[in-house]
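A single protein chain has been removed from this complex, and every other one stays in its place.
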Amino acid sequence: MAVILITGGARSGKSTRAEARARSFAGQPVYIATAEALDGEMQERIARHRARRGTDWIEREVPLDLVPALLSTDGGGARLVDCLTLWLSNLMHAARDWEREVRELADALPRLDSPVVLVTNEVGLGIVPDNALARSFRDAAGIMNQIIAGVADEVEFVVAGLPMKLK
Amino acid sequence: MAVILITGGARSGKSTRAEARARSFAGQPVYIATAEALDGEMQERIARHRARRGTDWIEREVPLDLVPALLSTDGGGARLVDCLTLWLSNLMHAARDWEREVRELADALPRLDSPVVLVTNEVGLGIVPDNALARSFRDAAGIMNQIIAGVADEVEFVVAGLPMKLK
Partner (left out) sequence: MAVILITGGARSGKSTRAEARARSFAGQPVYIATAEALDGEMQERIARHRARRGTDWIEREVPLDLVPALLSTDGGGARLVDCLTLWLSNLMHAARDWEREVRELADALPRLDSPVVLVTNEVGLGIVPDNALARSFRDAAGIMNQIIAGVADEVEFVVAGLPMKLK
């Protein structure tokens, strides 16, 4: 089934775009949140996304084990994964082998029976960060985006709410 | 009349592009600067923009009350607003309700008799900023860009002086 990657900057409208793409497939859509509501800022963001989406989605919180979650619930409406960048951050924070898990995701995506729409972030278009950890993270995010874009059927880059077709 | 939004990064050539678009309309163009010459770095930037534009523009400094300024002087040549990101920053600094004012701008733009070219910045494509204020600002800038792009007739994303058509 279709694998669609939606990338863009912070508050570029990529989640809204991804929701529209996920809704365009038949069946009840499944929202897979990689965020955990650990602080007030994140709780507010999650609540805002939920209010916009409406109540007709199946919701799951999957901060780490994304591939098992996709495989174990495969079938039916589209999966919306929002977002890969936070998943990557969670993997790195948990000291997991992020590059191996990203490649496992890339292997799994084309074999799923459900359409999957994945949201990710561009984080490498600013000045080089001062601290090594932030540099490592933006390098990892760039590598992940290349790997997932490589297996995606469609890739869109969203700026100011408007999608540009990359693939 | 036409509403044209030009977005891009720092020193991407978006002001030069916006000036060319504004000049393409009949009538004397009006340059609406949202910058205030508060320090040497900003004075130098304002002087450089002015030298490039030439002297055939009507010039106005409007750091905050952009909607009243557009409404009270409507008619004639194109308005060039440079830039919305600085206007947003001024609104937040003055503790004004920026989201309400952005929506008022979005309401006013399609009803003007003058063509309007607006310059804005993409600020959300780098690593997540450390401090909460910077995060709030980049969120606000992204939301503003989506709202204004939504009512614009044309949106261009400028990279290395070259425009990509988004809308």
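Letters A and B mark the chains in the order given here, with residues in each chain numbered from 1 onward.
Going forward, contacts are C-beta pairs under 8 Å (C-beta built on N, C-alpha and C of every residue); 3 or more make two chains touch, one makes a residue touch a chain.
None of the values given here were measured: they were computed from a predicted structure.
Set against the missing chain, the residues A:Val3, A:Ala141 or A:Ala160 yield one that touches it, A:Ala141.
Counting the whole complex, the residues of chain A in touch with the unshown chain are 5, 7, 9, 120, 122-128, 132, 135, 138-139, 141-143, 145-146, 148-150, 155, 157, 164, 166-167.
Take chain B: the residues that touch the chain left off the picture are 8-13, 41, 122-127, 129, 134, 137-138, 159-162, 164.
The rule we apply is simple: only the chains that are shown with their structure count from here on.
The distance from the centre of chain A to the centre of chain B, each centre being the mean of the chain's C-alpha atoms, comes to 31 Å.
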